[in-house]
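As you look at this complex, bear in mind that one protein chain is not there, while each of the others sits in place.
Order as written gives the chain letters A and B; numbering starts at 1 within each chain.
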Amino acid sequence: MLPKLSRYTLILLAIVIMSVYLPRLYHKVFDEKTGKTQLFFSPVIKKFVFREMVGEGHQFITRDETGKDYDRQTFETLMPFIYYKNMDLWGKLPLHIDGHVFDKETMKKNRQVFELKPHMIADRSPRIQVFPLLESQPGRTGLRFPEDAFRMTDRMEFINVDTNTVDKRLTEQFTGALREAGFVFPARLVAGRVSILKPFDEGFFVVDANGGVYHVKRAKGQPVVIKTPIPSDLTVRNIKVTENKKREIYGTLLTKDGELYLISYDNYHLIKLPLENYDPDTMDFKLLVNPLYRTAVYSDDHTIYAVAMDTRYRPIARYRHVMFSGRRIPAGTVYKALFPFYIKTTDKTSGYLRFDVIRNGPSALIGIAFSLVFAIVVMNARKLGLRKHWADLAIIMFTGLYGLIAVTIIEPEP
Amino acid sequence: MENAIEVVNLTHRYGKQIVYEDLSFTVKQGRIFGLLGKNGVGKTTLIKILMGFLRPTSGRCRVLGENSYNLSPAARTKIGLLFEGHLAYEFMTIAQIEKFYSMQYPGWKRDMYYRLVDKLDLPHNHKIKNMSCGQRSQVVLGLIFAQNPELMILDDYSMGLDAGYRRLFLDYLIDYVKGGARTVFVTSHIIQDLEKLVDDVIFLDRGGDILQTSLSEFMSAFKQFRFKNNGFGDRVHKDHIIKNFDITKSTVSLYSFEPEEAVLRHLNKNGIEVTALEQVPMSLEDAFIGLTGKY
Partner (left out) sequence: MLASILYKEWLKIRPYLAIVFLFNAAVLVYLFIDLRHLFAIEHAEMIWYWAFQIGTLHYAHIKYLLPITGVIIGAAQFVPEMIGHRFRLSLHLPVRSDALVLWSGLIGLLAVGIIGVLDALSLYAIIGIFFPSEAAESALLTALPWLFAGPVTYLGTALVTMEPRLVRKLVYIAVSGGFLWLFYQSNDYESYNRVLWKLALLALLSVPSLILPAYRYRNASS
């Protein structure tokens, strides 16, 4: 009894291991090029245009939403604010469009892109909750990391990096400033851009225990704490700060309901982005800003969506498109027949590893049928009674090829 | 009286090769059994089967009343086993191995162990792996005597032992069996030792032919006859009367269970003109070679 049981635990373990690696091996051998579709709103023709990879090799189509194809150069002239360097090269600048004139400098200065990929969301990736609060007014060009870093506990604690001990003075100073502004510890979220490679520093946006959003900066060594009017019942899930010289938008704010806002410099006024079908956990999001339009583009592996908005973020046009890479069955029938399921360990939408069983659908029945036949042949050759070894056949029925390999190589005890 | 070992219709094969077929014998309690046979006849295989290290192809083996393939821990406490080659835990010292085994067996006789082992004159922290084969065997035999088992199975106990120690061990063994409740099942290459020791013998031949008999019966029944080679030597062959024979230029030796007259008559019937046979007294070793043949 016991040897029988431990044979099955071993078989189970072998099946699990195989379902991690065999599909990966298959992909390593049989993968082909796929590319994501790029979608834009052309300010020239006022239509959505896209560039998509189709078929083998480097075949691209550049087309608009009505199905009209363009050659590459024409296509790029439809997107002058993006391909402004080429426009300049081709002598098409300054750009006259809709009664405005834009030269290269203006175009360059006005470009902005906001990006939010799922793994950038705070609860989707690990992050050690210790942060440097930069001096935002250093009195010289170039930002520098300070000699301390802070963490939010029941206070805003500053730790000196050289001694690795708490800096009591700074801690009391900043904690006091926070409390004065009404901050209730502990913090729910700390968000800022941790880098010195940016034009200036806007510090951190910190959400307190009641959901209030506070803007915290360090100016000439002193704390600057502003309680923003952002409503505390918004349930902030993520804030991504992007310091841009235009000083129009602090960054994006994502709520638990999946609503995406821009935080404007105008007293932290929230601009809601009119997105439909946006799922922050599975879709990469991009907001392309140019002087005339704001275009939000978001996509998962299957469909790409876009909303073109005016400069006041009111929607003008929407578009959705099933991508070529999404249309093609990402895994062929052969793959699905061979592997009734696989164990997924990586996830590009998250910084955390997974260990989940993903079923591959009904094509697996083909593979299971073949595996059963093969197993019966082998069992007969080994003179193993089919009825006696029904459990082995049952395993193959559920796990297909994995079970076949496991049960065949890990022979039953005589 | 219960049987210490019971083997019924034992068949074992290595692949296509038959080691034994329908082998049956019993070892009664309180007796010393010697298993004799040439190398490769399957003596060690039999012991492996008896001790449950090998599953026989078919047949039944019972040791101390239990199925040999599934000996319970209780049964194993009563069986002392000496493996061919005197296997022991090499990483232990003289003292450590005694301590370890003393935890396994009830009624452990520590002084018995040290009485035998101290004759080696080695410090107690001497490691087993630093001993010669003979020294190791003394340790293992010491362990078995300290265990004081009901049944002792000794596979080639004499390997590596010098003559003096072999004699000493024989004394201990004979002493051990006195009293009746203990059984010894022994194989050895040194036949003359067995002569002094065993009550019963089992001769094992290739393919599983066996002869089980008491030693005394065997020695009285099995005889060696000799006559001058008068040119009829080449007419001698093995049959149901003549178990074995040996021809030199001058003499012909015959081995048989039959009395002299029967043998004579048999020879004459086959055209071998002999009038008288000289009976040659044999030791067990002579008899063994006579039964199984020289290589």
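General remarks:
Rule of thumb we're sticking to: a contact is a pair of C-beta atoms (placed from the backbone, for glycine too) under 8 Å apart; a residue touches a chain by one contact, two chains touch by 3 or more.
Computed from a prediction, not measured in an experiment: that's the story for all the values here.
For the chain missing from the display, the contacting residue among A:30, A:200, A:265 or A:352 is A:352, taking the whole complex into account. Contact with the undisplayed chain is limited, among B:52, B:134, B:160 or B:293, to B:52.
Taking the complete complex into account, B:81 is the one of B:46, B:81 or B:151 that touches the chain left out. Set against the missing chain, the residues A:23, A:43, A:118 or A:132 yield one that touches it, A:132.
Annotation for chain B: contacts to the undisplayed chain at residues 14-15, 48, 51-55, 69, 73-74, 76-77, 79, 81, 83, 85, 87-92, 96, 99-100, 103-105. Residues touching the missing chain, restricted to chain A, are 2-3, 5-7, 9-10, 12-14, 16-18, 20-21, 126-132, 145-149, 151, 159, 161-162, 164, 194-195, 345-346, 351-355, 409-410, 413-414 (touch as defined at the top).
To be clear about the criterion, only the chains that are shown with their structure count from here on.
Computed centre separation for the pair chain A/chain B is 79 angstrom, with centres defined by C-alpha atoms.
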